[in-house]
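Note that this complex is displayed minus one protein chain, with the remaining chains in position.
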Amino acid sequence: MTGNAFKVWALHLGVLAALLAAQFVLPAYHNGNLARIMVLAVYAMGFNIAFGYTGLLSLGHALFFGAGLYGMGMLVALAGWGAGAALTAGIAAGGAMALAVGLLALRTAGVSFMIVTLMFAQAGYLTILYYTPYTRGEEGIVIDRAARVLLGFDLSDDGVRYFAAFALFAAALLVKLALVRSPFGRVMVAMRENEERSRMLGYDPFRIKLAALVLSGIYAGAAGAAYGLLFGYVGASFASIQYSILPLLYVLLGGAGTVLGPFLGAALMFYLIDLASGITTAHLLVVGVALLVLVLFAPKGILGALRDRGLKWLP
Amino acid sequence: MTSRLIGLTPSRRTVLGGLAASGAALALPARFASAQSAAPIKLGFQLHRTGIGAAYGRWYERTAQAALTLVNEAGGINGRPVEILFEDDGTDPKRGAEVMEKFASQSNCDAVFGALFSHVVVGTAPRAGELKMPYLVCSEGHHVASGKLNRWTLQPGITDVKSQVQAMAPWISSTLGKKVTMIFPDYAFGHDHRDAFVPAIQAAGGEVIEQIAIPPTETSFTRYLPRIPSDTEVIYHVMVGPAVLTFVKELGEFYGSGDRPQIFGFIDSLEAVNIASPGLEFLEGTHFWEGHCRYLQADAGEHEATYRAAVGVDDTGASVADAKDISTYAHMFSVWETLFILKAGMEAAGYQGPADRQKLVEAIEAMTDMPYSIEHPQGAKTFNGKTHQVFGLQYISKVEGGKLVKVHTTSPEDGMYPDEADYTAMSF
Amino acid sequence: MDFGPFLLLALMEGLVTAAVLALTAVGLALVFGVMRVVNVAHGEFFMLGAVAAWFVTTWIPGPPAVGFIAALVLCPLLVASVAALADTLVLKRLNYDPDATIVATIGLLYILQQAALSLYGPDARPVEAPFTLRVQFPWFGYSGYKLAVIVAAALLLAGVWLLLARTKIGLVMRATQIDRETARAFGINVDRVYAGVFALGAGLAAVAAVLIVPIQQAHYLMGHDPLLLSFIVVIIGGLGSLRGTLVAALLIGLSDGVISVFFSPTLAKILATLFVALVLVFRPQGLMGRRAA
Partner (left out) sequence: MAAVTLLEARALTRHFGGLRAVDGVDFDLAQGEIHALIGPNGAGKTTFVSLLCGRVPVQSGSIRFAGQDITRLPAHARVRAGIAYTFQITAIYARLSVLDNIALAVQSRGASHLAAESMAALDRVGLASRADMLAGELSYGHQRLLEVAMGLALRPRLLILDEPTQGLANSEIDAFKDLVRGVVPDMTVLLIEHNMDVVMDLAQRITVLNFGQVLATGTPDEIRANPAVQSAYLGG
């Protein structure tokens, strides 16, 4: 037990240390990419809390990401809020949206849950288009550089951006690690494994799943708000169906129900598309084939497969 | 087919740079003795190769290739050869920004250009500003001139929507009718049309009596058409996306051969579509805005033939290799002109390398008149350095015998509006 | 325009929408009903049908009607075989696990889109209608072809109904739907039934697309809307119920036309989407379906 706990913390702190050091070692291009990947990994980690740990396959997480993005963006652009307050509001918006969706969608399960979340997300996307006079619809809005200052740090600076993304990622990773190793994390997994059994151990499935979904929404909202602040753009395409599929892809690739899987998946997918676009113009094909290969040959993803092959302690 | 070229007209030699005279063969390093470095100038091109912009992307790539060949045959820029790196942005703003980073940080490009779709431009511009990368967009959106973007983002190759629309109003009011019904997509691009046209037509003595905004996801339009008031004198339509042809056809079916209002449309509704497609017969006698006349006009300027040959387009606006492949002729000139503006700007700035990017932006800001030439085959333009926006001529064509025939050319003043921003007052 | 003619037009438009939607959605409902598979790639089979129709009509010389009829026969067969292949190569190997098949069909969606983009290109291309006839009403004109689409779809749907209700194939499908293991015990080749149902579902989407493509154009991203609308119809109709699906298609098709007359169309779409989500939450058996025991 203690030996495993040591390994777990050593691995995750080691990954964080490596990412921190990467800033000083890697060329600028990869720094920029890593900042992006870390933010997207937070989104995928949130998705993983719902899907990988609790067994809730949502096809509407773009709604929560979008809630964070627009919750932050609208307050900055229309109400002139500062970055810190808007970021907080964006995170809250992600959680609140997940709460609202969860209260309704969690009355369903399985295929119905997927379709209900998909429909809610589609309604959210259309709502952004409907309010084009404020949101500028699909064209989106630029977050003014002057507004992108957090605690005195200019987020549009490459170095600061990297550290901001890293800080968010590190916090999300450590919270998630603690979460999945906590009693509540165990209950989430119990819900995924056997809901009826868990109910007969005295756990209210609805409340547990709702809590997991809200947490998931908070992660997605944080990622959305951070993405907008760090990269200065808020647009409707980030709330489209495609962005509900992306975290699913990342999580499946890296390993559902693993703490580091979403990051690994996001990084691999990013570079897969980046490199593929240099070789072939058909990068949709890359995504499609990746999904098929994963689901056919590695349904547990990379880290899931490693866990089955000896690294049983991997959280 | 895009790489073939082109007899250079001697009279333009001076503009194309002093080295043009020494021949058209691809440059050898020895020929660049005057330059500090013979390393090529690298330009990044954000290409809509996939996604909803793909039909434009294909032709934007061909046009850029054609212009590039011409530039290099004339000795490159500042005596250095030029290369363009094409990178697909999926017509997606997130990927657009990533592509910008790739150009800036990995490929170390000297400038980036080529984006058309507004959301890609708006999503990429902040990164361009942060990376201090000159970002020349070919988008016709009003986002540049509105002051929302930054010092590094410019639109010197094509007039923006606001100006285009405003320039149409006087002619519509005086020639077609006063009571206008607008049909436009219910998103930012369509709203720009509405916001620009409603006051413009009022100023010209007309009015918009009905606005029909159609969701961008719509694939069938007939049911919107009854909302067109019966006292409408002119229908003003501008639609984009894959369903536009459906829209135009259904408009035709709705009115049939019977009595109908005048119809005025933006060619965006039919860009890359053959005007002689089945079901479009009713367009006969209707009018279109064209950024650049798709069919070769009788009074075409001296450079028109050269330009068409360079980009591989025949007299009807189709690809010379495949008559079914219709070009995005009304917009793609912007890519061509933007490359030549980059060349002129770099030469004026004495551009040596990425350290001179700011000088390049300043040089472009200093530009004003751009006379009609092979570098500006669409027509003469005036660049406004403060708003980073170029203003040029617009054309109105009428469909006659299945062809678009130019009936009116706007005057430059028609499209002018007061500055909404001053980028030169902003820091780099 | 007066309200009467306005309504007439909206109703005719609604019928065309409903007819095509019914064909597409019945395909989706069939696949879900028999196989319990949510086929996210269904819209891409629709798109594939339209794109194939463009190729067939372009290649076959002669009057448009000849090429069109050829397309009406060939394209569904082609798309159905693609679907059968996908079923055998992918879905079967996943043992039709609900989560895995959703992910797999999302993958299929991207692959089919890319195939269309690479082989067909990014343009929206028209297919000529088999005949041009414009019906002139006193207030407005209307496409005769559109009216023909309604009739053709109704005939096809009747054919599907006959197939399911009156033939041995239909019996075998229903038996498999009720209990896969028992069906196997009775000597039914369940693998073949599944491949057949998946192919039939895709073929129905394709035939709907061939019918619509002279009205709309073939484009590689056109599958999105039919998918979403089919989902809506299948849900409102009660997942997997064919009769419910037909009624829902009619309801959605007609109301889509009429609602957008009174609301902003974007708002109408938002409300419709939310409505569907709420139907699933509060009446999972669908509006028309009876509550299961």
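When the chains are written out, they are named A, B and C in that same order, and each has its own residue count from 1.
Everything that follows uses one rule, which is that a residue touches a chain if its C-beta (ideal position, glycine included) is under 8 Å from a C-beta of that chain, and two chains touch if they have at least 3 such contacts.
Since the structure is predicted, the reported quantities are computational estimates derived from the model, not experimental observations.
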item	value
Which displayed chains the unshown chain touches	A
Hidden partner chain, touching residue among A:L151, A:M200 or A:I279	A:M200
Selected residue (touches chain absent from view) among A:A190, A:A220, A:V234 or A:L248	A:A190
Missing-partner contacts on chain A, residue numbers	183, 186-187, 189-190, 193-194, 196-205
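The rule is short, and it goes like this: only the chains that are shown with their structure count from here on.
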item	value
For chain A and chain C, chains touching each	B
Chain whose mean Cα position lies farthest from chain A	B
Rounded Å distance, chain A centre to chain C centre (Cα mean)	33
Rounded Å distance, chain B centre to chain C centre (Cα mean)	38
Whole-Å gap between the CA centroids of chain A and chain B	37
Sequence positions of chain A contacting 2 or more other chains	126, 129, 281, 283-284
For chain B, residues contacting two or more additional chains	50, 186, 215, 217
Footprint of chain C on chain B - complex, ascending	50, 52, 54-55, 57-58, 186, 213-215, 217-220, 222-227, 230, 242-246, 249, 253-258, 272-273, 277-279
For the chain C and chain A complex, residues of the former touching the latter	38, 90, 93-94, 98-100, 102-104, 106-115, 117-118, 228, 231-232, 235, 239, 264, 266-267, 269-270, 273-274, 276-278, 280-282, 284
List of chain B residues in touch with chain A within their complex	49-50, 87-88, 90, 92-94, 97-98, 101-102, 104-106, 118-119, 122-123, 125-127, 129-130, 141, 143, 148-150, 186-189, 191, 215-217
